[in-house]
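First comes the structure, then the notes that go with it.
Here the complex is missing a single protein chain, while all its other protein chains stay put.
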């Protein structure tokens, strides 16, 4: 087992990883920018190294500085968290080249799954269901027309190197396709320096359902159930739940087994998430995240498995020690991402936290790096807390979430707590009837009303 | 189900009950003394009624005022919490006489179990193992000598009406017995207005192990495992864990079944705890608490059962809906009672809370009614928080507790957090090798050292 | 509790004025004093977002003040939880009305609690300036019922 782990991240996830390390008897090294000298992850870590100025590109994305920090503190391993360098294959390679362990999958796997085209090809070869579409990239408008005709309109054109909605265009017919194809190529070139695009069937009201996998270095893979992350605004997840209210037991077991076998086949190790779109009872592979995710706590609550601990354990070379049949999924968990934003306009609201009072009691978990008097820096993302509740049933979890949101007090900055309170009062949400477009429509409806 | 519940208590337990009510869709009425106008339970409740001045006897023990408060607010039921009126049979009767539900067992059961002599007789009749001793009260020194001779020295003389260590005397031989017997009678008379005493075998290094029971009004009783509460200082529990490190599976299942059958036999309903002394593999009935207990959360963590919710549910006349075979005890939970006291001298330290920052993350639960800027009133007990952690194993729970204690920040008042940090570093404690005298000796040892 | 160390407070207050300070906080092993200058109260703009829950809002800071303390002495408060009645029955006139002079021991109202009616009596003489409750409504302990002057 590692003696000392450097945590190459900030905020709540740095704290989450710190906690897992402390609970395993591992010493921690925090890294931070000059803007984060007072941050909670810096205060709690055994050692802290300032790696650069406030802009992330010079600090949290500064590969050389982070590896130097690991070397001068004598860390054995680096945990990248999520975001920043967590899916950067070059960084993972550099970590290994310096004789340290990268807590994540192999650089090769990160690279394969980080490219949409090779990821899709890999998924197909491993037996994962994919959205019907082009075989790899499409170079000409004519080729695009042929593909679109075959899979049927509407179709979507996506940048091969893309993400975050950039370079994505929908076409409902051939006329629209011509314009969409050219626009997508230009956007892809601008945003990613690479104009390769591919075409897929466009799903109209899918849910976003993702499956958590955990694998050791010896071929044992377990699936830890799914998360429904359909509540999104501008491709950002807002509230997640596990299990998905859309799946029954046999659908769940089916997709878990498909994913587990696929991961065995590709020889995946460490932690990963397969994201699917789900529509009319069918799953379509969207992408794979080769890292820990923001919403991992809801999976921890329903499986009783400490995911970050397991991730560190398998990275150190330990075998999982259990198999799929030992995994039990019970109860229901919901996570709300609480951002320092205006709950109507979503304008970020960095500033000084006044009173910070978190809800407590049975099956309420708060993952946050905030504290009273802390100044939320304007340089990074606006999430200030994750509120996670567990209940024996979905309704019990919802009732608990309602009371926990009422107890949460954050003064000094605006937060999205009122948004979550509105969402969980909505009958569609209560009934589990939502898809990836639901939240944007809900916000539109509420705007019209007020 | 009830529409509105009056919570006849204060502090963290009032908040605990409030949370259970809100999660069941029940409205809450807080009562409070003038000293508690700013208390958290008052702030969060749907309605609040001031029932008297700061001294508990005029407010939280003021039966008439509390029942009046229930009547004027239209509550259906009263939850007494722990302490105060929770084991007051007269109060329970008054509540029922006013057409309200008392959330607890019947007044008759409270009365029977509230008297040590009738409680012991009831326990014997129900098949619970008891400490060998006198058949009821002992009136003369000569009778005391005969009993002591029969059960063997050392013996302990206890007040029939007693509690809290008053009127208790140990005798190691006949000479000591004469003095102890007379002293105990005098103390009993002074403390309780009743000089009846009884004699029992004195256990030298027992553990305090208690079994949680839950029963509906239709004869279904379940046992929710045990709690080891041996870490005590002056008869006050300091840290509790479940399961007890002293029991193996078959011992646990055996005592649970003995208790379950006994409760069935006496027709117990609602929530209760059977306290035992445990020495050399034998259990000896100590007393029964006919109410919710401070340390109930650790049982919630290992059984996954929301005890307060269940208590309210069965009080409203709902059947349990499950039986003993459905109860599963898994993992390990530990609770630390954090008091506003000097951790060396135990002198209470009421005052104004400065920064209040609770630990978060996986399987860490804080039950507390404190907040930054709150002034701990000097009129009531000094417990400011319960920190509860869960782990898959006892060691995992201990590691989590260690990191959670490090994260807990309470400024403005002294607390017993440093005491808990010392306890969990001790090898005896880590090995689970402790009994009811261990903590006092540990404190003595540490005093000598410093 | 020991006597208030008035001398210390006076000295601190004098120092506060002398040095034109806003506040002095003074703490020793067993005592801690903080005096705050009265100054013109600047009312900050309201919070952008009101906390959704009855928040743990810090108590108002107690300020050492020479201003006359709020007229608590003139209030008659409820000695118990119950329902207040301003007359002995619905058809009778009120025990007292605004403007009445009352003497010590005179019944001002009844509080019904646990099916008994408990008279609330004036402790000293005075004139009823205001009646703060309506007959038949619930009252809590310490709730102001009347203002005398």
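Chains: A, B and C, in written order; residue numbering restarts at 1 for each.
FYI, contacts are C-beta pairs under 8 Å (C-beta built on N, C-alpha and C of every residue); 3 or more make two chains touch, one makes a residue touch a chain.
Quick caveat: nothing in here was measured; it's all calculated off a predicted structure.
Enquirer: Among C:12, C:102 or C:148, single out the residue that touches the unshown chain.
Expert: The single option touching the absent chain is C:12.
Enquirer: Looking at B:10, B:357, B:386 or B:420, which residue reaches the missing chain?
Expert: Of the candidates B:10, B:357, B:386 or B:420, B:357 is in touch with the missing chain.
Enquirer: For subunit A, which residues touch the unseen chain?
Expert: The list for subunit A reads 34, 38, 40, 43, 49-53, 59, 64-69, 72-73, 351-352, 354-355, 371-374, 411-412.
Enquirer: Can you name the residues of subunit C that touch the chain not displayed here?
Expert: With respect to the unshown chain, the touching residues of subunit C are 5, 8, 11-12, 15, 19-32, 34, 37, 39, 42, 44-48, 57-58.
Basically, only the chains that are shown with their structure count from here on.
Enquirer: What whole-number Å value describes the gap between the mean CA coordinates of subunit B and subunit C?
Expert: 37
Enquirer: Report, in whole Å, the distance between the mean C-alpha point of subunit A and the mean C-alpha point of subunit C.
Expert: Taking the mean C-alpha position of each chain, the two centres sit 54 Å apart.
Enquirer: What's the distance between the Cα centroids of subunit A and subunit B, rounded to whole Å?
Expert: The mean C-alpha positions of subunit A and subunit B differ by 43 Å.
Enquirer: Which positions in subunit A are in touch with at least two other chains?
Expert: Subunit A, residues with two or more chain partners: 355, 357, 406-407, 409.
Enquirer: If I count partner chains per residue in subunit C, which residues reach a count of at least 2?
Expert: Correct list: 53, 55-58.
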